[in-house]
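Removed from the display is one protein chain of the complex; every other protein chain stays in position.
This part shows subunit A:
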Amino acid sequence: MDLNPKYLYIFFQTLSLQRQMMENLIIAKARQDALQRKMEERRLRLQEEANRRFAASGTINGEEQEQRVLYTNILEYEQDHDWPKLWKAKLKKNPDDATLVTGLVSCLLSCPDHPVIKLLKRLQYRVYNRLYPIVSKSLPASPALPMKPSRSTQSLLISDSHQNVSKSGTGHSLSSDASLNISSSHDHNANEAELDSDGPHTLDRENLFEDMEQFLTQMDRDPSHRDPDMIFEPSQLDQEFLVQDLEMHALKKHLKAIVKDIHIAIDQLLSLCLLSFECLNTANSKDLCVASIEEAFFTPIWSPLLTLFRKVHRERELSFESSMRLYQDASPGDVGVASKLYPQDHVVLHGSYPYESAVQELRLLCRDCCPQKKLECIVRTLRLICACAEDYCCLHEADSKTAAIGADDLLPILSYVALHCELPQLVSECAALEEFIHEGYLIGEEGYCLTSMQSALQYVESLHTGGFQLHNTKSA
């Protein structure tokens, strides 16, 4: 057979091509190995760096271990991405520039791969996962206590595109995600970890039974608990009472644990954030940083969180509602507002009611999803009250001698405004604010406004019992 040199040529060509390809493959493999080795080396190096950083404290506990891992991740991230360096350089030039600080933090929050944000998501899932079983159970409300579905429960059902990020309304995928994540993140307390997966009725089973026993023995001893008319079915009644009581007890415990968890989560996030951007570690930048982290953290979980608060404060909300209905048409004078502080003449009001602007403002409180924003809303409400009061005062006295609104005047007006707001959930919102507002704010104007709001709400709650005398005009 004769070999056509042309074919031979092609054959050799193919062969050499194949060899080249093989070589290429081998080179590629070698390169990949080298890269892998380098990556591993880098990881180890960074790990060492992280270890050095945390070396000061001798013993290593789980928390520190986790911190090290997270810090390693940050270092790794920063080698792969340039933006952190750029921001750091910018901040170094103007360390006190608040817009730079907020810019950096919002940039950070928009990077889903950054370890800080990964941690944020994980912690959020964890909280959500603990809330979900209780909150979802709350939807078919218990028969004896009808309650208007709140904005919050609604938004849990119907994905509210306005306030909730893609996460809300997809409880199931969240829960499964979360359970995956939980295994990787360590828990502060073994007991709490148990709660993560359990529903409310299986909460802390042993304690519950202990409490139950206590209740039972207490009731045996104390005959006043037994209604003589119900002598035939005492056990059933007792049991109903017991179940309700135990459920509330469990809910409160759960709420407390979740509140604590959230505080820990935010602290953790802040410290990781400061670890990755040391330039943020000044008093002012830190405050801005906390504010942004909180906003990001609370926004998707506020509605289920509030639902839990509402379950715990149901009695108070019901009182508020009763007062609300009773005082629907009450004038400011009926709740003790001095007559010079509101116009009696309906013409002056142009068809509205006194302090309407403050009522409108306060209603907006439920729209925000972050404690700080809500607090600002309360502050604005109080300012509006003062502005209205001054306007009304000027109507009464032509010489426009302005009135100073002291607490004697403020609280009755605030109570009137709260009544007209017609939002019983304010009670729970404020209770939640009380838990999540920083101590630093509590001494200042924000704290004063929140305290006044709480007082007014408590007063409104007590109104329907008639315990307070009305038309108390002994005010300066």
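The definition used in the following text is that a contact is a pair of C-beta atoms (placed from the backbone, for glycine too) under 8 Å apart; a residue touches a chain by one contact, two chains touch by 3 or more; residues count from 1.
Convention: contacts and distances are computed from a predicted model.
The listed options are "Metaxin-2", "Dynein assembly factor with WD repeat domains 1", "Ras-related protein Rab-21" or "Defective in cullin neddylation protein", and the UniProt record of the chain not shown names that protein "Ras-related protein Rab-21".
The residue from A:P84, A:P133, A:P304 or A:G336 that touches the chain not shown here is A:G336.
Contact with the chain not shown here comes from a single listed residue; of A:Q239, A:T451 or A:T465, that residue is A:T451.
Although one chain is not drawn, the whole complex shows that of A:A28, A:L44, A:V243 or A:A407 it is A:A407 that touches it. Contact between subunit A and the unshown chain involves residues 283-284, 336, 379-380, 382-390, 402-408, 410-412, 439-440, 442-445, 448-449, 451-452, 454-455, 458-459, 462, 468-469, 472, 474-476.
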